[in-house]
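Apart from one protein chain that is not included, each protein chain of the complex appears where it belongs.
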Amino acid sequence: MNTSSSSLTKKAFERLFSNKLSLFGGIYILLLITLAIITPLIAPYDYAYQDLSLGPVGPTTDHLLGTDTLGRDLLTRMLYGSRISLMVGFLATMVALVIGVLWGAIAGFLGGRVDAIMMRIVDILYGIPFIILIILLMVIFGRNLVLLFMAIGAVEWLTMSRIVRSQVMSLSQQEFVLAAEAMGVSKKDIISRHLIPNAIGPVIVYATLTVPQIMLLEAFLSFLGLGVQAPMSSWGLLIRDGAVSMEEYWWLLVFPSLAFSLTLFSLNFIGDGLRDALDPRTGPN
Amino acid sequence: MISLILRRLATAIPVLLAVITLTFFMVHSAPGGPFDEEKAVSPEVLIKLNERYNLNEPLMVQYFDYLGNVLQGDFGPSFRYPSRSVTELISIGLPITFELALYAILFALMLGIIAGVVSSLRPNTAYDYIPMTVAMAGICIPSIILGPSLTLIFGIWLNWLPVTGWGDIPGDKILPTITLGTAYAAYCARLTRGGMLEILNQDFIRTARAKGLSEFRVVVVHALRGGLTPVIAFLGPAMAGLLAGSFVVETIFGIPGLGRFYVEAAFNRDYTMILGTSIFFSCLIIAFNLLSDLVAASLNPRLRDQ
Partner (left out) sequence: MKQINIVSLFLVLILSACGGTESKVDSALEEQILYFGNGTEPKDLDPHTVTGVPESHILMALLEGLVIRHPEGLDPLPGVASSWDISEDGKTYTFNLRDTAVWSNGDPVTASDFVWAWERMLTPSLGSKYPDMLYDVVNAEEFNIGVITDFTKVGVKALSSKQLLVKLNNPAPYFLGLLAHYTTRPVHRPTIEKFGEIDTLGSPWTRPGNFIGNGPFTLKEWQLNKVLKVKKNSLYWNAEQVKLNEIHFFPVDNATREDLMFRNGLLHVTSTVPLEKVPVYSKKYPDLLHIDPYYGTYYLRVNVNKEPFDNKLVRKALSLSINRQEIVENVSKGGQIPAFSFTPPDPNSYYPPTSLEFNPELARSLLDEARLSKEKVPTFELLYNTSEGHQKLAQAIQQMWKENLNIDVQLTNTDWKVYLSRQSIGDYSIARAGWIGDYVDPKTFLDMMVTGRGNNQTGWSNSEYDRLLVKAAQSPSQEERFKNFYKAEEILIDELPIIPIYTYTRIYMLNQDVKGWAPNLLDTHPFQFVYLER
């Protein structure tokens, strides 16, 4: 990398960190991820543990966030739920990222007929309403978690590929790429070592904004009863349980909702911050 | 313009075909036969039922039969409601979902455009930060949280608004509309702000201001046209989101629209209904995308060549 791009990077980071909201978002997300990873160590109860005779109680010292109708500790369920929700979000984004980046880079670099066909396929797949696709998949193949995030990822890659493609297409004309081609570097190496790393900026922004979209999708599905099933928990499931009992047991709705909304907030702020940091034109906020 | 329409249609047809084919084969590979009830069905009866729903033919034959029927607008009888056709069910649910979506998008546009314009006029001040933060809240508090919360606050605690029904009691359309439309109001606000900021920085605006035109004229008459382009372009994809959103909102508020029929069909394995509604939704979305592209192109001639 030449010097001009590293000072650009430095400037980008500076802008990012000065954005207070992004910073707050970043800290919250890091905290959340840490908690999610160490959940089995810190969770006060086993995630399936029920205390039937206790039933639903509000926040107490034994149960910091209260319990649900089967006497399960809400904090524990929220911690385990965050693991699932985050995992679905990040892994699905990962799947979308890998497929989208490869597809877009290849199409953008090779151009011509290959590009036309590849993007035609993207256009066609784009037209299929994905919520319908997801519901169909869940109906047909059952509520398998792995399948869930693969299905979601397999749908989200389309926009990713478009972004990468346009980035790659403009990069391909640049001198360092033409030079590499002249030197006989293989196409595969050009794509993987030159194009992709330089196109990565907007992709990261989009990926950061995709994660909350996916978490939202999972929550919707679980809320409708088509997603994660008990005794596992995810935030969508917890919100649904909370919505049912919100009148008597308000904590069952309030705490998961707060956690979920804060997570969405944070991810969106980070994404916004990244976008502003990398693109000086749009200005703060 | 005509070439734009033709180009879009040329993409739309393979999309539709892909949707039909994909959904057909997916639905038919699902486990769980459609005829199981509390009392198990005897074999002779099963044969008769399979005949009625054309399930005895080899799959490819079924597929082409279905394709032919679809082109004539016949989606077959529903499994869940044996004496009704899928087309009939769609025609029952669609007007309601359409009404809900319409109110939601009007609400979103009204609130969003105004908020976005206001914040774009005084960027980086309180007039900007406050609406934009509220907009962010609108995006981050999804309908699954907003719906029950609004129900709790306005319906149960304050008892101001009805919480069930659609068209039965005055005011029962308010909460569902707000629940569905809020996220879109937020998006509209952000997009409007972005679009307006871009336009307002341009020379012809400065010229207009220099000429002494009132701020109102400058903003509404000159800037708005271009500034609304991102919002208009957004309307197409917004339809897809609204449709998905209607599944949840109709479920929460018990509205007998197409979204609810669809979720019910998914639970009940009403294959013909799932197929028919999926195809129908796809047509709607394609049509709306086309429409919004056309409107955007008519407002902003630069887009016509895309």
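Residue numbering begins at 1 within each chain, and the chains themselves are lettered A and B in the order written.
As a convention for this text, a contact is a pair of C-beta atoms (placed from the backbone, for glycine too) under 8 Å apart; a residue touches a chain by one contact, two chains touch by 3 or more.
Keep in mind that this is a model prediction, so the values were computed, not measured.
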{"item": "Touch with the omitted chain, as defined above, among B:Pro58, B:Gly73, B:Pro170 or B:Gly212", "value": "B:Pro170"}
{"item": "Absent-chain contact - pick from A:Thr69, A:Ser166 or A:Gln213", "value": "A:Thr69"}
{"item": "Residues belonging to chain B that touch the chain removed from view", "value": "31-34, 36-42, 44-45, 48-49, 52, 77, 80-84, 89, 92-93, 110-111, 114-115, 118, 151, 155-156, 159-165, 169-171, 174, 251, 253-254, 256, 260-261, 264, 266-269"}
{"item": "In chain A, positions touching the absent partner", "value": "48, 50, 52-53, 55-56, 69-70, 139, 142, 225, 229-231, 243-245, 248-249"}
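In the analysis below, only the chains that are shown with their structure count from here on.
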{"item": "Sites on chain B touched by chain A in the complex", "value": "11-12, 14-16, 18-19, 22-23, 26-27, 29-31, 123-124, 128-129, 132, 136-137, 139-142, 144-145, 147-149, 152, 156, 194, 197, 240, 243-244, 247-248, 251-252, 262-263, 266-267, 269, 274, 278, 281-282, 285-286, 289"}
{"item": "Residues on chain A engaged by chain B in the complex (per definition of touch)", "value": "123-133, 135-140, 142, 212, 216, 219-220, 223-226, 236, 239-240, 242-243, 246-247, 253, 257, 260-261, 264-265, 268-269, 282-285"}
